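Note that one protein chain of the assembly has been removed; the remaining protein chains are unaltered in position.
In this document, chain identifiers A, B and C correspond to the written order of the chains, with residue numbering beginning at 1 in each.
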Amino acid sequence: MIIQKISRVLSNYDNILPLFAGACAILAVVALLSLPLPYFEDQLYPKQIVPGSTLNPYDRGGPPFTRVDIRLQYPENSPTAGYVTAYLTPFSLFLARNTMYMGTTIVAHPGGILDEILYNTRGLDTVVEPTILFISFAIAAYIFHRRED
Amino acid sequence: MIAELLFGTFFGLLLLGIHRKVIARIQRRPGPPVWQEILHMLKFSFKTTWVPATASAALFVGVVLVAIGIWTAALAVVLSGGSLLIVFAVYMLHKIVEHGFGLSSGSPYGKFGGVRSVISAASEIPLFVSVAGIALFTRSLIISDIVAYQEVHGPLLLTVPLAGLAMYLVLLSKMPFGPFSIVESKELVSGYKTEHFGVWRAGLEVCNGLKTYVLLTTFLLVFVGTMPFLFLLVGMLVLVVSLSFVCALCPMLSPYDSVTVQTIIAGLMLAYVSILVVVS
Amino acid sequence: MTPATQKSRALAIAVVSALAGITATALTLAGALPPHADAAVLVIAFPAFVLGLYLYWMAREGEADIPFVGY
Partner (left out) sequence: MNEIGGIPLFYLEFGDIVAYFSPFTLALFLLALVFSVFVIVSRPERQIDIAFGADAFFAKDISLAELRFRRFMAIACGLACMGAMVTGDVFDFTLFVSLVGICNVGIVAAVKNHHVQDAAYQYGLVALAGTVPLFSAAAIVVTTTGSLSMLELASPGAPAVPLIARALLVLGVMGEGMAPFYAAKAEMFRAPGAPYVIMCSLSSLLIFLRVTEVVLLL
């Protein structure tokens, strides 16, 4: 019966990736067909596209180390947005409010240094992104390490 | 709420007993008395109980508590007219309870029951299709809003019959002895329940009674609308008898075929809802 | 742990959770608690009550038979 044939294909886990890839391909075609999607001009995180730049499309625009306008979804939540210390983890916020030592520890825990490097506004993302990296490193390291015993 | 909780447990178990009785009569067997499942629950609760040496003790016991707890929460949501999505979330998370029961003991039979319950995850997809079908018309998933909508526009069962059918199949895949109940198939002894004996099993029976009551109430509230309490009970009885007919007359599918059938149904339902979206 | 203490512990769990559930429901009916607080209490108390009660009346006070020790 056709159902049994389908079951046989589905139950073999070697076929899972081709199936998923097929689904992705179909959806990609649909996405291409629906393509002229409207670009919403009023972007929350504005980005200049400079067609002539050698860095296009990664050119963020503007001269380096000057003030870049930051727009926020919830300005009332982050009155200090745009500063390097815009987002502090609850622990560092506690330190900063109650002690004088925050300045010495800001680079000493995750969420501290990353704030300086990344966007200044989307604090939680900056924590989750490296977490993904750390976890993948942990898995890779464990598997590599285990090969030796 | 305590009264509803106790009533729901016992009435749900009674419905399961009626389910067994009807199946037996259709198959021309005498069958157990209708209160058999209640007796089961009480009988197991008096049996000597301990935790198997190979089991993961905290999970082995904890999952029984979780099983009763989530369905208590579902009953609370249904009674207070909360979000339908929470009831369906509990339905899906019941699967985790099955895994927990099956895998925590270390028994191969329980493990196979647990693995089968992972395979049969496709049975939930019709659920979301029926959610989408309902949301399309009522513009809300709060149960009290859905009930209010039906008071104005008539039962949803007439408006979106196929979404009702999807939900009916979802009920069917949780009924024992049905074509999709591969997790408790007899070649696995009792599937995921095998190693939970005595008090733990009695706790599981409480959960089963509550689950049956909550699911049937949800179906009637969402697709037929509000009705007097006695009518609600009669409606549940009718629903159970119809489910028993399906269970008695359909053979149990082999595990992967059951999944394929459910997936195909889900695909058809998806097509139906997209047609509804285009039309409306 | 002796069987007797196990039994009394199970009884304690059952009684405490039953009291908690009844108190929460009574307070809700009196209007002192919102309904979702009652539900939250019952979600924890009801499973504990069921297992506590069953473990209580299952437990033996005296010496049991020699249990089944496996194959």
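We take it that a residue touches a chain if its C-beta (ideal position, glycine included) is under 8 Å from a C-beta of that chain, and two chains touch if they have at least 3 such contacts.
Since this is a predicted model, take the numbers as computed values, not measurements.
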Among the chains presented, those that the missing one touches: A, B
Given B:42, B:85 or B:232, the one touching the chain that is not displayed: B:85
Absent-chain contact - pick from B:99, B:174, B:193 or B:211: B:99
Residues in subunit A touching the chain absent from view: 10-17, 19-21, 23-24, 27, 30-31, 34, 37-45, 72-74, 77-78, 81, 86-87, 121-125, 128-129, 131-132, 135-136, 138-139, 142-143, 146
Subunit B, residues in touch with the chain not shown (by the definition above): 53-60, 62, 66, 70, 73, 77, 82-83, 85-86, 88-90, 92-93, 95-96, 99-100, 103-108, 111, 114-116, 118-119, 121-122, 125, 128, 131-132, 135, 139-142, 259, 263, 266
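Simple rule for what comes next: only the chains that are shown with their structure count from here on.
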Chain pair with the higher count of C-beta pairs in contact (B-C, A-B): B-C
Distance from the mean Cα position of subunit C to that of subunit A, given in whole angstrom: 47
Rounded Å distance between subunit A and subunit B, as computed from the means of their C-alpha atoms: 39
Chain centre separation in whole Å, for subunit C relative to subunit B (CA means): 25
Residue list for subunit A, restricted to those that touch at least two other chains: none
For subunit B, residues contacting two or more additional chains: none
Partner subunit B, residues of subunit C touching it in the complex: 21-22, 25, 28, 35-36, 38-39, 42-44, 46-48, 50-51, 53-55, 57-58, 60, 64, 67
Subunit A partner contacts - residues on subunit B that touch it in the complex: 254, 256-257, 259-261, 263-264
Complex contacts: residues of subunit B adjacent to subunit C: 1-2, 5, 45-50, 61, 64-70, 72-73, 76-77, 80, 198-199, 202-203, 206
